[in-house]
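Got a structure for you, written out below as structure tokens; questions coming shortly.
Only a single protein chain was left out; the remaining protein chains are all shown in position.
All chains are identified by letter, namely A, B and C, in their written order; residue positions are counted from 1 within each chain.
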């Protein structure tokens, strides 16, 4: 789960990490009030749950109140990678002489939280990572020790020359780790962390992602969730025990298991087709799940064919077949369905299916080819 | 540092560990009000910073208001092992059917906090430890894990049969460990932890000691300190860099280092004398320390002879000698002094001393024997 | 031989009285797994499928000599269950539970390392040594005893692969589902080395997924340490970037972790990668003949 810059910085601020003075605004009137309150210059920043807003023109420096209003007018309502800008952050302009990148995330290799720091802040860190990987320093944090003072100092000495800055930075680093742990984050980033002309270390931006598996114990974070329409659909699916991701093809897929679902999409593409979605109905096999999955697939107008690929394990093929029959009874399905059942209770499942004269196929490749054929026939 | 039962239970209560309803009282009027508030029966308990109050008659059950007043009258002002009872705790009487002992302390062998639990609660646990050591179960707590739910449950299953009790107890155990860590305790005890007739697990008593070395970061705990007069003297000494413990003999000792100080006392006793104190002037050797130490020794009217035993290391013997001369110049010293200097700058020190015609001796045994002789001569 | 589980496996089921725990205990027992105990706090003294239930893992180990544990408890309790198993001296812990918070797993892994306990999972289907021991929720009927060691980050895709292997006459020594979480227990490298050291394993199948760099690291490890033939498959060759495909591990972003990079990494160290599952058995046979 992601949250906005202004929310991340509110959390930083609650942990006494210095951030810019700033006001969240929904309209131009609020921007005027904010400029009045903060003084000039200000920076106007689009608040959207995606990256790349800078390139998209979603960040503007304004030296006059008029410029601030103009920038706000331009940015509000702007589309950034499919996200409409509904909120903007008006932040006090700060003079600084150096930009750093710091971030914490999970490192699967050391099985720890890893701290990343770079003197090359202020730019897209992914590009630094690609072009100049040594410029990003990495420090795995021992989970039994946490971010000790010495470790925070060691990192700070690697980034800063002046001891006054080292002291400020190491304090911030300890707090960032504390935030990461206490909020069950999966990513905490400050880019840029700056040294102001007054010699103060300060977060000019903030980014936080959270571990979805831990949201149950982070109710204050969960409240901040602002899913997009697609994400809402995915969330609703998740509540029914389904993992659903909408894509742009026309073959609706229903598969059990994430890996098999990906492999199914791969096969469809391999034979020249285009999957309309990733849909994993998961391990357990209640017929209701199949009904929910069918509803989800049929709600996408792009779907021309449905391809069902089940490898019975925990999932029992006869359960799937029964769910499918019920779904067909309850809802109007006027597009073709290709079914492949295999594994636990496949024979019983196939028998149930065949009683309805639904087409079944034996292999995954066959299923994909048949789905593509039917899809082309629809056009 | 020790605190009272009522203070320990206030801390328990702040961590949501169930304790009895109770009121701290300083006089009989307060006891009457407390009985009115709590209802009958009540238990009246002396609040003193020492053990053994039960045997001394400092704990009484009162079934009527009159009995409560009588008990309070008896207990207030009572002397328990040299401590005068100035406060009493009036606690709601609770019916219970089983008493347990639980405690946490430092285990130097496993280098961890160790949890101790026994089904034989309500009695002096030291006696259980002596007579029936297997009745005390011990669980070292991994410092990297802390008191995990499974560990608390494991301990609780070892003590309780009923799962409802296990759940309550394991919750309490986790909180006790949290208290131990967050308050830098050196001992946390509940004796007895009872199961009430209503099936509730509850702390009827509470005891906490704290790590003196950590008091600097436990200001709320430090505020609870109530040193006795002797302890105040010891504390004042500590502020001058001295470790002083008053004993009941007549040979005042001034030594550098705890081990050497103990060995010096041992030697005095070995030759039939009696040390008036343990006094360690510590490692560094400012003359002022020697002056402070002399002042402390002379403030004890029992002291008949002063025996100085310095093994110069960090401590320089000439510094000690100079401090001694200054002390003799500044204060009236009319009792004999035996001096033994050895180690770093011993020669210079002895030279300074000999200029004042003060007696010096060569070995520790000789010093002790001379001090005893002089002491006897004083009587 | 085989790896990790075999006829000497004495299994304790943590969460045996739960719906899933009870169901799969039945399945595992039916397969012949030597299940000696179950654990469910407060249910000690009961029996599930005639298996005695204890209140704590420690008690189960003391009374039954259990050396392996499978965990099927709700996700918020799973990490604590792992710690309990390690504390009790269990040698191998298999955690099926899905949705365990990552920070819990980091803490648990650190403790396991200290205790020398092995972990498979969390969020995994478990593992099987065909005809000896099933410790997991894999559909037993598709497996066949043989000499191919298999490891996979995915569940049902593994079943598909195994059924292809079996129908092509390629039996398995041990098949391990390592799980798809960001922080998992034993990983490709660990298992590659175990298969390398296992005399019963003649060839290795590695089934990977998009996301992370585990496959790239595995490729590097194979180059440096593995002499037996290895064949791979990568799911998610056509997944769009930045989308989370059901496994926490299966996310590709910023141009790293794509299937193409992983395939390149494997082929660069001489590990052929099947483009479709159905191609894998033949690729494997070819490698084994070399």
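Keep in mind that, in the parts below, a residue touches a chain if its C-beta (ideal position, glycine included) is under 8 Å from a C-beta of that chain, and two chains touch if they have at least 3 such contacts.
Everything quoted here is computed from the prediction, not taken from an experiment.
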item	value
Touching the absent chain when the full complex is considered, from B:10, B:144, B:300 or B:348	B:144
Touch with the omitted chain, as defined above, among A:11, A:75, A:125 or A:166	A:166
Contacting the left-out chain in the complete assembly, out of B:258, B:331 or B:377	B:258
Residues of chain B (touch criterion as defined above) contacting the omitted chain	106, 108-109, 111-113, 126, 129-130, 142-144, 181, 184, 186, 211-214, 216-217, 243, 245, 247, 255-263, 265-270, 275, 278, 280, 283, 311-315, 342-344, 363-365
Chain A residues that touch the omitted chain in the full complex	142, 144-145, 148-151, 153-154, 157, 163, 166-167
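Here, only the chains that are shown with their structure count from here on.
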item	value
Relative to chain C, chain with the most remote C-alpha centre	B
Distance between chain centroids, defined by C-alpha means - chain A, chain C (Å)	27
Centre-of-Cα separation between chain B and chain A, whole angstrom	57
Multi-partner residues of chain C (each touching 2 or more other chains)	107, 110
Chain A, residues touching no fewer than two other chains	144
